[in-house]
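Handing you this structure, nothing more for now.
For chain A:
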Amino acid sequence: MILNGVEIRDSFAEAFPMVGTRLIITADSAKWAMIAAKTMTGFATSVIGCGCEAGVERVVPESETPDGRPGVAVLIFAMDIKGLKSVVPNRIGQCVLTSPTSACYAGMEGGESISIGKALKYFADGWQISKMVGGKRIWRLPVMEGEFVCDHDTGSVSGVGGGNILILATSRGEALAAAEAAVENMSKVEGCIMPFPGGVVRSGSKVGSKYKGMFASTNNFYCPTLRAQTDSHLPPEVASVMEIVIDGVSFDAVAACTKAGIEAVVALGRDKGVVAIDAGNYGGDLGPFHFKLREIMA
Partner candidate 1 sequence: MSGIVLTPRASLESRVDLSGVLPGAGVDFARLPVFHGGRKVALGDLFTASGVDDGRMTIEGGDALLDSVGAGLAKGEIVVKGDVGSKLGFGMTGGMISVKGSAGAFAASEVSGGKIVIGGDVGEKLGAAGDGSRRGMSGGVVVVGGSAGARAGERLRGGVVMIEGDAAEEAATDLIAGTIAIAGKLGANAGRGMKRGTLLLRSPEGLCAGFGDAGVHDLVMLRVLVRRSQELAAFMGASVTGARRFAGDLYSGGKGEALIVAG
Partner candidate 2 sequence: MSAVRITGGKVLDPANGEVGVARDVFIVDGRIASSDLADSATETIDAKGGIVMAGAIDIHSHIAGGKSNIARLLMVEEQRAIREPAGQFCACGGGLSTMTAHATGCRYVEMGYTAVFEPAVVAANARHMHVEMGDIPFLDTGGYLVLGNDDFLLDLIASGAGQQAVNDYVAWMLAATKCMAIKIVNPGGINAFKFNSRWMQLDEANPHYEITPRKILTTLIKAVTELGLAHPIHLHGCNLGVPGNEDTTLETIAATEGMPLHMTHVQFHSYGTEGDRKFSSGAVKIAEAVNKNPNISIDVGQIMFGQTVTASADLMSQHRNRGIATPKRWIGMDIEMDAACGIVPFAYKDKSFVNALQWAIGLELFLLVEDPWRIFLTTDHPNGAPFTTYPHLIRLLMDKPFRDEQFAKLPKSARKHSILGELKREYTLEEIAIVTRAAPAKILGFTDRGHLGAGAVGDVVIYRDDPDREAMFSRADYVLKDGQVVVKDGEIVGLTYGKTHSVAPDYDKSMDVKLDRWFDEAMGFKAKTFKLADHEIREGAGTVVHATARSA
């Protein structure tokens, strides 16, 4: 399949189940809401090394937030519910509780509940206050600046982690420009995050390594400089590859996000140096979710 001169390779992204949750972080200003959100989703690019994958999902307007202040929705994904229960309160405790004027609310209902305020209340050393109103419990933790307000818990969802696209381009600059365009378009899709820096990962990996103890290592098949030494998957004109990894609350969300990314890249076209769109997989036997690029773009 070729769209606007860009080859959509007959490949698929192979993704795994993850469990995730959404939080709404508010603050007195949009600026501080974003600072809290960015901080709490920092160092959360890959479960391999970070224990979770997290990112800003969207900016939430005042009219939609639980306290009427500017807000940001974030999504956090982990490999299992136990992992999620551990990372979520930890991140809120270190990065939201500490962030000026912030408050933190459940961003989804249903599923297994993930303690947030319930776990964080002990910081208040007995001075914590719980309120149960409208069927929901919320905690107030007195802090030096005033009070940190945080819902008791949030819901969770069985989501999809590791959706991806690979952008194969004729130069590093063109690859990055295409990736940026893709991320911008993908960010509009609700229910998804691109957890890597700026949404882009330049060091896509393969499973395993020659070194004992390494779970992942550089994806030499897509490294342009190794073309001569390895069974390269790259066409000769490709000089740089950027990957965008997608975690989402559902298969459909990840599929929509994938599509949005490809569309943005295709819009740039072959003229802007994009040669092909590919996706990372492991042969299809490991991850239950397969995002077939050509089906998505059909």
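What we mean here is this: a contact is a pair of C-beta atoms (placed from the backbone, for glycine too) under 8 Å apart; a residue touches a chain by one contact, two chains touch by 3 or more; residues count from 1.
With respect to how the candidates were assembled, all candidates are chains of the complex that A comes from, given by their letters.
Just so it is clear, the structure is predicted and the values come from calculations on it, not from any experiment.
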Complex member touching chain A, one of 1 or 2: 1
In the complex, chain A residues that touch candidate 1: 66-69, 101, 103, 105, 126-127, 129-134, 136, 138, 140, 146-147, 149
